[in-house]
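Worksheet: the structure to be examined is printed underneath.
All protein chains but one are shown at their positions in the complex.
Presenting chain A:
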Amino acid sequence: MSSEWPLWEVFIRGQHGLNHRHVGSLHAPDAEMAINNARDVYVRRNEGVSIWVVRSIDIAASSPSEKGPLFEPSNAKVYRHPTFFDIPDEVGHM
């Protein structure tokens, strides 16, 4: 019985100047075939200008339980947003 091809995550750059965005995954024996398959599965209608594929097992992801330590510190630092500071209208655009 043959073994399953590895899983790859597919990222597409939609247009020049934009970031690559995750669109889904697929199975393929190697990177080259993964790109070929991504062409057939994810860009049948001109959806992009560039394809990245990454083995799914090579992606390290944060877990939902880490939400606090990862994202809470930034909540407390409201002064990072420009609206924290009141600048009088007379000063003009800043």
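Operating definition for what follows: contacts are C-beta pairs under 8 Å (C-beta built on N, C-alpha and C of every residue); 3 or more make two chains touch, one makes a residue touch a chain; residues count from 1.
Simple rule for what comes next: contacts and distances are computed from a predicted model.
Per its UniProt record, the hidden chain corresponds to "1,2-phenylacetyl-CoA epoxidase subunit A" from the list "ABC transporter ATP-binding protein", "Succinate dehydrogenase", "1,2-phenylacetyl-CoA epoxidase subunit A" or "ATP-dependent DNA helicase RecQ".
When the omitted chain is restored, the residue from A:G17, A:P64 or A:P82 that touches it is A:P64. What chain A contributes to its contact with the hidden chain is residues 2-5, 7, 23-27, 29-30, 33, 40-42, 44-45, 61, 63-64.
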